[in-house]
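The complex appears here without one of its protein chains, the remainder shown in place.
Chain lettering (A, B and C) follows the sequence in which the chains are written, and residue indices restart at 1 in each chain.
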Amino acid sequence: MEFEPIIVGFLCNWCSYTGADLAGTARIKHRPNLRTIRVMCSGRVDPTFVLKAFAAGADGVLVCGCHPGDCHYIEGNYKTMRRMELLGQLVRAYGIDERRVRLEWVSASEGERFARLVDEMTLELRQLGPCKLRPTVAALANDFDGLSRAVTAQVAASGEVTHG
Amino acid sequence: MKDDCRIGFYICNCGTNIAKVVDAEQVCERIAGLPGVACARAYKYMCSNPGQEMITRDIRERGLNRVVVAACSPRMHEPTFRKALEAAGLNPYLLEMANIREQCSWVHDDPRAATAKACDLAHAAVRRVRYHQPLEKVEASYAPATLVLGGGIAGLTVAVELAEASQPVYLVEREGKLGGNVGRADLTAPYLDSARDILAEKIARAEASPKLDILLRSELVELRGFVGNFRATVRTTGGPTRDLAVGAVVVCTGYQEFDATRIERLGYGRFPDVITSFELERRLRMGRLETDDGRIPRYVSIVHCVGSRNPRYHPYCSRVCCMTALKYGHEIKSALPAAMVTDLYVDMLSFGKGGEDFYRRTSELKTMFLMYEKGDPPRVRAAEPGDDCGLLVQVNERLSGEVIDVPADLVVLMVGMEARADGGDVARTVGISQDRQGWFIESHPKLAPVSTATEGVYIAGCCQSPKDIPDSVAQARAAAAMVLAHVAQGKIEVDARFAEIDPDRCSGCRMCNELCPYTAITFDPDERRSSVQSALCKACGTCVAACPSGAITARHFTDKQIFEQIEGVLAWSSSRSS
Amino acid sequence: MAVRANPHLIEELEKYGAQDVVKCYHCGNCSATCPFSGGTYLFPRKSMRYLQMGLESRLRATLEPWLCYYCGECSDQCPREAEPGETMMSMRRWLTSRYDFTGISALFYRSWRAELIAIVVVALLTGIGLTIFGLTYGDLNVYDGEGAFLPAAAIHRFDWAMAIVLVILLGINCVRMWWFTVGGDRGVRVPLREYLKLAFLVPLHFFTQKRFRQCNEKRPWAVHLVLMFSYLTMLILIMFFLHYLQDGPAINWVAHGFGYAAALGLVGTAIYAVHGRIKKTETHYRHSHETDWIFLGLLALVSATGIIQHVLHRTGQPAAANVLYVAHMMGVVPMLVLEVPFSKWSHMAYRPLAMYLSALREKAVAVESAPADKRAAVAQTA
Partner (left out) sequence: MASTTRVGVYFCHAGTGRFDGIDLGDVAAYAHELPTVAATVELGVRPRLQPDRLAAEIRQRQLTDIVVAGDSPGHFKPVFTRAMALAGGDPRAVRLASFGEAGANVTSPAAVAKAIVACAVYGVPLGLAAAPVRVPVNPATLVIGGGVAGIETALRIAGGGYKVYLVERAATIGGHMAMFDKTFPTLDCAACILTPKMVAVGQHENIQILNCAEVQSIQGTPGDFRVRVLRRARRVDPDACTACHACREVCPVHVPSEFDVGIVDRKAIYMSFPQAVPNAYVIDGEHCTWVQTEGAKCGACAKRCPQDAIHLDEEPRTIEIAVGNIVVATGYDIFDAHRIERYGYGRLPNVLTALEFERLTNASGPTGGKIVTRIPRLNKRTKQEEWVFDAEAPAPTSVAIIHCVGSRDANYNSYCSRVCCMYSLKFAHLVKEKLPGATCYQFYIDMRAFGKGYEEFFERIKDEGVFVVRGRTARVDARDGHMVVRGEDIVHDRIMEFPVDMVVLAAALQPAVGTPRLAQALGVSPGADGWFTELNYNSDPTATNRGGIFVAGVCQGPKDIPDTVAQASAVAARVLSSVICGSIQISRDPISTTAVEQRAAAMAAARPEA
């Protein structure tokens, strides 16, 4: 049987989650590999969430927010954008392929785009195969505070601070 | 893990919407085995009366203290089920929904995979709901004043309606006068009433009302605050910039006409006698229904669906053009009794009250109706010398299968409606979304056709999608009803979701202060601690994610809740879990 | 090459009785209702379309109006009260005027006054002519035999002379009809063999009107058949056996039997039609063009005078019979000279001819174009 990756998706409530719902109302079929978690804004997506997802067994993480300039919260998605750059370094540091983390913009009217995105990412992850984690990371899976500390340390180490 | 949880799990079949792909019984079974789950049930329509009663009964009889509903999108029925919890005396925030319809059964075909996904989503919801806390809604005052954007027929109607219900209204119009696009028309279909009279009365009433403040040549530049307590900054050209306290905003910014030059074969811009419907309207109003060089046209051709129902331009129907074109049939025959009118249409959408009768009467005026295929608009060319007309319109006529040339001295293009080019600015300012065509999106076309994603911001009229005058007026009044219902209460319950800062953990780094787009976080220099003003916070959670001390909690979106959810979705399906 | 639309044609056809065609919104109900519609010939809707669009050349080439017998079902069901049946009727009138090379037909259909004047003029000429002839060569008090006022032989010769003129006029019009519909159409090529093979269709349809019987409503067919057979019988009697009817005192009961039956048929159908048109009892009687009334008037006049003169003659009142005879002829002549080639009665030639031509056309289309031709396709979706 072909490998079926599991993707954890963090979708902002106003654009992307609505867009995913639109894919539903418009019955735009796509692959069933995504597991959605709703957040109010993509800006809420803490790097620890991403790490946690990998630690808990996800093969990929998709973060979706409103298009730049369209954020319901004015500029939350810009913050996400900067944070995701950082996150790229972070996952690399943990030995995870950067392609397993994606940040995409999906507006409330882009059901089609959302469906395509899920399909694309599923295919890509299939090729990458299951996500293998270093044991230290895997151990963090059930240790929230430890995870939090690890991320903060990593952030500090990278010399980058989340300025607004 | 909380051990005192008694979770009720309910899965909705949604008729067959969910059940035809997702095996609800199987989901039920698997969830029932999870720790803390006191009962798991499936029902045909959870949102209906018996469905809701099932929940309330179980809460009362089985002592449930958490509820998970796996059904449609929470955007649709979260409020419904929260009410059910409240009815049973349970805090509404102890509910979690798993979206297994829009994001599962409707988009997947494979029952096995869809059921697995539904299980994961339900599992996640169950894990998450354990960490839900009872939250109390905050009551806020509701400012009686309303800001209406746009002084067209919809905006005027909202404003007059509210003002005559003795509520203060600010009517903001970008142009120098009220009336909008209706003000450009002479008569209205199908009863040929005077558009000017309709507007004149409304404008007179608006101007006479002491409660109504008309701000011409003005624009909304910023909107802060939240429902019931907005602060709107309105800038008037050559005037002061005002800061208004309003409880609600009604957006009635209308539409703009399609640029007919985009369809080259229609010859607009190339032939002076190819004119748009608005140009014809002006000629009719001025009593100068003539060709460019002042001749009286013997043949007038009216082309429907210019820019509408055409995949290359706009896929949608502009809804009013057919009736307007029929109206032109009458008007042209009245002004020029000898003229022959040809009407080139795709489908005749004379659907409104009196519409079909109007269509019949127009055909009795010997209007020649010709049908062309959607996406194959007619071609306009200059007539040959010796012809008794100035132009020839070539059309592939579907009802006869013939390619024919129609003589014309004047060609009228029924230009469709399109979303205003500046719609994006308005949408961003007031915090609403636009669809692919640029129309503003309503919360739900049937549940809440005038509400938007932002509470307290309503849309009415053509900015939502094309519509005729009665429908715009009805929608405008519907928006007024939404406002009035709140105004009558004088207060509003604000969502209990907001961020909180734990003063003990706050290091006073002030990083969050700059991040907050709503300036809801203030810094106390004496205490060297930041704190959130809950009424201003819109719960985006940006500060939560950024706080280096982990001192900020997003109520109802806590780290723990999301962590549980992450584990929940992966517990059964991940490649490493099995 | 695109065809030119003519918004004015509809106004022209209005004079022929097509007042309601403007209301048609092309739902196609009429075409689907009509048992004759299908294959190459889709009507009435498509003919109505040509008319609305003013495609005169297309319309002139159509045979469809002749394939319609006006059972009225399409008009009854029409959701827009566009009267497809009456529109087809008007198109038959218009086509008649197109076939007619003299232009008289067009004049008559567009102005009932002109037709009436022409009838009166012809009637008066006939009356005066026959009176002078009778007084010169015979005696008003003699009806038959030697010295008869209007001797059967003379009338016979007169009838034949008239018939030849009529046949020539009608013949030319028929040729024009052929040219417009089949002969002049470069898209249709009918082998001579087919012309001969299908020639039987003309007499077949002329005598049996078997298509008419396929209408869902049978009564109009029956009435029409009675009228036509009565008329034919009378025509044959007059053209070949006039002396049996006119000469006495011996009575040829065979000829008289036919004559009485035919007279009864003519009078009966005339009364039926007049009553129907006044009371609008059937759909095809709902709308009456002026020419319909003129036709019925003439028919009634001719029948009545014919019967009365015969009664007078047989009851031994030769002078009165002769006067009525003249009056009778004053009806017969305009009816034959004006109505047959130029107005309503011409359809007795055009309709069977149309059956023939339509069969030819269908053959040609079937032969020439491959199955790809959409006009020929009758969808049989399994």
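General remarks:
Assume contacts are C-beta pairs under 8 Å (C-beta built on N, C-alpha and C of every residue); 3 or more make two chains touch, one makes a residue touch a chain.
All figures in this text were calculated on a predicted structure; none of them were measured in a lab.
Touch, as defined at the top, links the missing chain to these shown chains in the whole complex: A, B, C. Note that of B:Asn91, B:Gln475 or B:Ser530, the residue touching the chain absent from this view is B:Gln475.
Of the candidate positions B:Glu264, B:Asp292 or B:Asp347, contact with the hidden chain is made by B:Asp347. Here the missing chain is touched by one residue of B:Arg6, B:Arg205 or B:Arg510, and it is B:Arg205.
Checked against the full complex, the candidates B:Thr452, B:Ser465 or B:Thr558 give a single residue touching the omitted chain, namely B:Ser465.
For the options B:Lys44, B:Arg379 or B:Arg510, the residue in contact with the chain missing from this view is B:Lys44. As for the chain not pictured, it touches subunit C at residues 25-33, 37-39, 42, 45-46, 77-81, 374-375, 377-382.
Against the chain not shown here, subunit B presents residues 13-17, 19, 44-45, 47-53, 72, 76-77, 80, 83, 87, 157, 161-162, 164-167, 186-188, 190-195, 197-198, 200-202, 204-205, 208, 284-289, 309, 311, 315-317, 319, 330-332, 334-337, 347-357, 360, 398-399, 401, 439, 444-447, 449-450, 464-465, 469-471, 473-482, 484-485, 487-489.
Within the entire complex, the positions of subunit A that touch the omitted partner chain are 25-27.
In this text, only the chains that are shown with their structure count from here on.
Centre-to-centre separation of subunit A and subunit C, using mean CA positions: 85 Å. As a whole-number value, the distance joining the C-alpha centres of subunit B and subunit C reads 65 Å. Residues of subunit A in contact with at least two other chains: none. Across the interface of their complex, subunit C is touched by residues 299, 340, 342, 348, 359-360, 363-371, 394, 397, 399-400, 402-407 of subunit B.
Listing the residues of subunit B that touch subunit A in their complex gives 73-75, 99, 101-104, 106-110, 113-114, 116-117, 120-121, 124, 427-428, 431, 433-436, 441, 453-454, 497, 511, 514-515, 517-518, 538-542, 544-546, 548, 550, 554, 557, 559-560, 562-563, 565-567, 569-571, 573-577.
Those residues of subunit A whose C-beta lies close enough to touch subunit B in the complex are 3-6, 8, 14-15, 17-18, 20-21, 23-25, 27-32, 35-41, 43-46, 48-49, 52-53, 56-59, 69-70, 72-76, 79, 83, 107-110, 115, 130-131, 141, 144, 148, 152, 161-164.
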